[in-house]
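Partial complex: the chains shown occupy the same locations as in the complete assembly.
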Amino acid sequence: MSATTQSPAIARYPVPALADLPEDIRSRILAVQEKSGFVPNVFLAYARRPDEFRAFFAYHDALMEKESGLTKAEREMIVVATSGANNCHYCVVAHGAILRVRARNPLIADQVAINHRKADITPRQLAMLDFAMTVALDAQDIDDEDFEVLREHGFSDEDIWDIAAVAAFFALSNRMANFTRMRPNDEFYLMGRLPKEK
Amino acid sequence: MSATTQSPAIARYPVPALADLPEDIRSRILAVQEKSGFVPNVFLAYARRPDEFRAFFAYHDALMEKESGLTKAEREMIVVATSGANNCHYCVVAHGAILRVRARNPLIADQVAINHRKADITPRQLAMLDFAMTVALDAQDIDDEDFEVLREHGFSDEDIWDIAAVAAFFALSNRMANFTRMRPNDEFYLMGRLPKEK
Amino acid sequence: MSATTQSPAIARYPVPALADLPEDIRSRILAVQEKSGFVPNVFLAYARRPDEFRAFFAYHDALMEKESGLTKAEREMIVVATSGANNCHYCVVAHGAILRVRARNPLIADQVAINHRKADITPRQLAMLDFAMTVALDAQDIDDEDFEVLREHGFSDEDIWDIAAVAAFFALSNRMANFTRMRPNDEFYLMGRLPKEK
Amino acid sequence: MSATTQSPAIARYPVPALADLPEDIRSRILAVQEKSGFVPNVFLAYARRPDEFRAFFAYHDALMEKESGLTKAEREMIVVATSGANNCHYCVVAHGAILRVRARNPLIADQVAINHRKADITPRQLAMLDFAMTVALDAQDIDDEDFEVLREHGFSDEDIWDIAAVAAFFALSNRMANFTRMRPNDEFYLMGRLPKEK
């Protein structure tokens, strides 16, 4: 497939050589390459600004890797749904892949990206995504009723913070990816779609 | 994968038995099954209203199957881009599959569905999709300047009609799919994504 | 009145001569001329694309002429309200005329076109138009609650399909009329406004 | 026609008896009745608040009755276009009637109310209405370029103030009419539509 052999640029801004990066950033990038088999372009696009790189991934990990009342797949659902609403190509494709893998479900990411209301999710997850969309699109309107709806679905106040924080963090991430014209790696598109992968 | 063995309903409305359908509709459905290996759910969802079924597919074929200055893949791009803008899960997934097959490109559908401005397309195709989005979302504002931009990219007036007509037809189709909660067949999600298929 | 003697073009695209049309299309046009006393421009604007003409009017008739739990006047209300929301000059003027005639009410079309919430309609019709507007403008948000509201007003599931299908069909029609700059015939403006007509 | 004999209320709020009104307001109402043959409901709806009545009509007259680089018909076009954008039933119907009479054109009001871009107007009038719509809907974005476009069409700075002031005044008027559910008199609907009237 020619598309993969002649891939367009990773992003609008030049990407530094791995050798020129600070040690901690190079190590992180090599570790993710070791684990995933490739380096997701977001690492390369951010590497030219080491301080922003460090803060971005520290924030990401603080939300996405920690223990939470939300499963990791649920947190990825929030990423995919709000990134779809923000028309963020990079985040929908890359986190769609992660969602498929984490949910062990090859269909869920495309469903949630286009219209979470039609997705094969539980009523609790629907309430979670409704609120995430409010954070993404209408945060100024959040009020006590939003909290009550979520509590009725069994979310604790810490869970609610997690939903909001993931949606808010990707409000930042979506804007940076759209601004830099960040390109998702070709590898993401197929990831988690084949039975053998699970 | 349990998701495919326990698939939710095809749509909100009951689906008639094939045996109960008028002969022309049953034949059409069997023909598509023969060709594709499965029956796309849009045929089953519409079959309960034979006159609407006939008009819908006659319109579809008049636009999507005919000779045109737009390739079939380009027409599918219009479908996918405008269906993404309309948050139509069925049309993005089903026509995304057709687009991948027709364009022999496993990446293009996901790109166009989320943000056509970031897709790997030509400037001519970008102008085509910009106009299709205007038809989908702001048809009341169309004026002579829109035509001039398209003519500069080499589109004839017949091509421009084709762009508009495809976007307008899927304005209908997206609304019916969202209204009936039409569910894309599981087969569509992976179609056109694997090298061997091409 | 000079405006009628020097009428602008029917649409952006040239209109074929009646003699050059396929027999079935010419017959349909002559029949409507016989019945109405003039040929509504939509027939002429579409005639240059015979297959699209046939599908368009087949779809139109399948929805607007059949038996339904909605009266013909109610279906025209849906057309006028959603065409107003889509700023479609042709459809508001032409179907406004038909609505006045079918409802035997000279005021209703102007009311519904501008703000259906202020129109002289029943609560059941208000619920019908609220839902039609959702189909026209926010179909991605339709959910079970919309159906429940309509059922409380006595609409059957087939009636609800009719409401949605009319709104969806005119989503297509409005876009084509705005795209082609289709001009309503001068005859429509006054039709159904005078007592003697009824 | 039963609709006119059993007319719904003029507005949400009760209407005072003519005899109970202050002399200047009663006189104004009687004068307009003398001239028009009926009392437009806006006079009755506002009469219960004499100070607001006086200011409202003083403002109206200062803009609509004075000498201006815009014809009276052009000023009514601004009213009808912006009232359509604001979904104001009263103002579209009542000022649509006045526009038909002043322009001696039975078609223009329905055109301008639904989509001024498709109306039979001059390029200068199109620029005027484009700017009026900006005042009505996006006044915060007005900048020097808007003035330059209007000057190219021959509008003086006083004309531009007139355009803006009419659009701004009806921003108030449309909101009061929608708030009070003000009902246009049945007489307006047909006014200016018949050849004999001119």
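Each chain gets a letter, A, B, C and D, in the order it is written, and its residues are counted from 1.
FYI, a contact is a pair of C-beta atoms (placed from the backbone, for glycine too) under 8 Å apart; a residue touches a chain by one contact, two chains touch by 3 or more.
Everything numeric in this text was worked out from a predicted model, so none of it was measured.
**Student:** Since every chain here shares one sequence and 4 of them are in place, how many copies does the full complex have in this file?
**Tutor:** 6
One rule holds for everything that comes next: only the chains that are shown with their structure count from here on.
**Student:** Between subunit A and subunit C, what's the gap in Å when you average each chain's C-alpha atoms?
**Tutor:** That gives a centre separation of 44 Å.
**Student:** Taking the mean of the CA coordinates per chain, how far is subunit A from subunit B in Å?
**Tutor:** About 27 Å separates the centre of subunit A from that of subunit B.
**Student:** Which subunit D residues touch at least two other chains?
**Tutor:** In subunit D, 115 touch at least two other chains.
**Student:** Mapping chain-to-chain touches, which pattern fits: line, ring, star, complete or other?
**Tutor:** Other.
**Student:** Return all touching chain pairs.
**Tutor:** A-B, A-C, B-C, B-D, C-D
**Student:** If you look only at subunit A, which of its residues touch subunit C in the complex?
**Tutor:** Touch list, subunit A to subunit C: 115, 117.
**Student:** Under the touch definition given earlier, write down the residues of subunit B that touch subunit A in their complex.
**Tutor:** Subunit B residues touching subunit A: 1, 3, 8, 84, 87-89, 92-93, 96, 105-107, 110-111, 113-115, 118-120, 178, 181, 183, 186, 189-190, 193-195, 198.
**Student:** Enumerate the contact residues on subunit B facing subunit C in the complex.
**Tutor:** So the residues of subunit B touching subunit C come out as 12-13, 49, 51-52, 54-56, 58-59, 61-63, 66, 86-88, 135-136, 139-140, 142, 147, 157, 161, 164-165, 167-169, 171-176, 178-181.
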